[in-house]
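Rest of the complex left out; these chains stay put.
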Amino acid sequence: MEAVFKRPESLTDIPTHFCPGCHHGIIHRLVAECIDEFGIREKIIGVASVGCSVFLYDYFLIDVLEAPHGRAPAVATGVKRANPNAFVFTYQGDGDLAAIGTSEIIHAANRGEKLTVIFVNNTVFGMTGGQMAPTTLPDQETTTTPYGRDVETAGFPIRMAEIMERLDGTKFVARTAVNTPKNIIKSKKILRRAFEVQLNNEGFAFVEFLSSCPTNWKMNAQKANQRIQDVMIPYFPLNIFKGALN
Amino acid sequence: MAKIEINTERCKGCGLCVTVCSQKRLFIGETINRSGYTVVQQTDDSDTCTGCAFCAQICPDVVFTVYK
Amino acid sequence: MYFDCIISGFGGQGVMLAGNILAYAGMCENKNVTYMPVYGVEMRGGTANCTVVISDKEIGSPIIQKPICSIVMNRPSLEKFGPRVKQNGILIVNASLIPKEDVNFPNVECIMVPARELAMEIGNEKLLNMIILGATVQKTKVVSMDSLIGSLPSALDPRYHHLIDINVEALQQGAAFIDQH
Amino acid sequence: MTDIELVKGNESIAMGAIEAGCRFYFGYPITPQNDIPEYMSRHLPKCGGVFIQAESEIASINMLMGAGATGARAMTSSSSPGISLKQEGISYMCGSQIPGVIVNMSRSGPGLGGISPSQGDYFQATRGGGHGDYRTIVLAPSSVQENYDLTMHAFDLADKYRNPVIILGDALLGNIKEPLRRHKYIPKTFEKNWILTGAQGRSPRRLKSLYLSEGELTEHNWMLHRNYQEMTKEILYETQWMDDAKLVVVAFGSVARIIKTSVSMAREQGMAVGLFRPITLYPFPYKQLLDISETIHHFMAVELNTGQMVEDVKLSVGHRKNRVDFYGRPPGSIPSPDELFEEIQKVYCLP
């Protein structure tokens, strides 16, 4: 018998610090598979952001630079411009990318930097204890919206993929989810394409993952997956907004 | 014929694999691993596994290896 | 009067709540108290611990290297905090997860509390922290059982006030265990 | 309101703020101070106030500036990296003379560092980490009660001097729980004839920091400087065991309370050690320390960093025949009272 599914080689063997059922683990694995499949482990420089995924460097067998909160796209711009042969990606949460880092992501995208951006939208600030994120859904309770997010005063959940689509500098923009095996398989295809866009020197690629945070949503892993299906996807439609799978 | 291997030391007992296994051959039992998690186990009927790898796809902790 | 204590265990074992209640009880007896939690970066899993100091003088450091008393609820905690207990101090051990033979610290009084089993007797495994807390207070007499019980309404979130009675029972169960051994 | 409660350090700051009339809070989450925004988000709406979770620390400080410009009592809080991002805004607030309260529950640096207690932001707080010649009053509490009391005081000072006030705590003072006695804020009134409310029945007002005519900015800076000199009236500090002391330990904030235990250990061993705790870090009690050096000539600065406040101690008493020793513990671990006691022992007998 042959192994049809095994641990990607770009992943270290360290157990992650993620909570049970957290999608960061799945997304990490998909990224590692892409690295393996394109055979680029030795030419990658990853840019970690500040959020639950900050320990990227513990989990991937690749060179990693830790960016200040929100600034990964600027840091990655410096890395890629100085080292154009490297494959450079950022991995950012919704607090990181859509709150403090709004300016950096928009302008890196607008400059068409040859980067692959992995955006993990779990509608909360996971690492800091479940505060409101720019993507928190209307009426969602978080530790800083104890009465539910009131869109009148706290603003609307922001749809980053749609904003990315509007920028002339982006080549590939998609939103996907990993809450079911089917969506995971689809996500893999999308992520592969986002890798290719950089590998072919085509330009800037952006993939938004809808991701669960059972801990801060205060539900178990299954319910969290269901919430993605029932509540998140209707608000954040899955789509390839720009570019195609080929 | 297919089979899976479970690296229970990595398992966090989230139960996602249990929900997706079409053959319902995974369950959270009583075993606790070194990190304190109650881990997943498979039923003895090893021939029922289809090797669909749904469990492996959804597991956030890359616990499974699937053979076919 | 001066007392300090480090309480440690897994994330979900109610370490922090136990510390809070103990500190509250001290405060109700008009003592100076400090309660100091320590988390990892992650807000999840891993071990958690907190330090409680109770004194009738002003409390300087809320962080204690070598406590008079230590409660360990799982093995990693035993390994980390067991050796730190002061000479002639007290170590309260969750015997449900830690076998007696691993608990071996000279000049420290080690109390093995089968907390899970005792909690199950009351019908809820989750009460193991209360069992241990009851045992600790009964053993150390740092506060009275009355103060301990009396502080539950303040220390518990109102959402859990319907559980006060069962918590009281668990504290008493823990205390009773000490009396019996 | 005089009941005693067991309160977390961060929350005591939020409580003090609301009691002092703060109705506007702008912040961005960062460990170890998230209880502050979380408390504010729960309680401000109940008392007619506004809580905004801003998109960043920069937006927060600028919202604070906007609210402060209208005369409102407003606050922002963050921790070290977030405070670094606020430096430009703080410089603008000082230049435009707009009050506001800024809480730094500092954590370990540099960079992302860690979330444990640290005093590595002393220079930033006391010397103005932003550009230009500005200063902010810096209050350094060392207990939950002081968190509460000094936060109230901070609002008064900010209004009195039309200048931002920084509360410099750290992860220890944010996470600790202690008994707190809340009490009513005694309102102080400040004439606010500079606030922006719309130019109704008066000539228009402007709040700005740009001064371009020859000499104008020089004059503006001297005016600010005089204001900073005035602030020396507000100096606060605590002393203990000073009467017969041969060695004075100087420490602030969290480490001051750890070392209080060590000093009392030293006293128990018959060592003549005293404790001097600056509560205002800016203005620093230079003169007060200097006065002490009339009779005591040995000082020891202790900090959770590699040496910052020690410069102020030296600037104060580092001349005459005095001796200034230093013990620093950079963040990432916390010295225990025993360790600090040993350090005291080491320097105690030095000439």
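As written, the chain order gives the labels A, B, C and D, with residue 1 at the start of each chain.
The definition used in the following text is that a residue touches a chain if its C-beta (ideal position, glycine included) is under 8 Å from a C-beta of that chain, and two chains touch if they have at least 3 such contacts.
Only a predicted model underlies this, so the values are computations on that prediction, with no experimental measurement involved.
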Labelled copy-number formula for the complete complex in this structure file: A x2, B x2, C x2, D x2
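As a working rule, only the chains that are shown with their structure count from here on.
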Geometric centre distance via CA averages, subunit C-subunit B, whole Å: 36
Length of the line joining the C-alpha centres of subunit B and subunit D, rounded to whole Å: 53
Numbers and ranges of subunit A residues touching at least 2 other chains: 18-19, 127-129
Interface hub residues of subunit C, defined as touching at least two other chains: 41, 45
Subunit A residues touching subunit B - in the complex, by the definition given at the top: 1-8, 11, 15-16, 18-26, 29, 178, 180-181, 184-185, 214, 220-222, 225
Touch list for subunit D against partner subunit A, complex: 28-31, 34, 37-38, 41-42, 45, 50-53, 55-57, 81, 111-112
Subunit D residues within the subunit C interface of the complex: 4-6, 31, 114-115, 172, 175-179, 257-262, 264, 334, 336-339
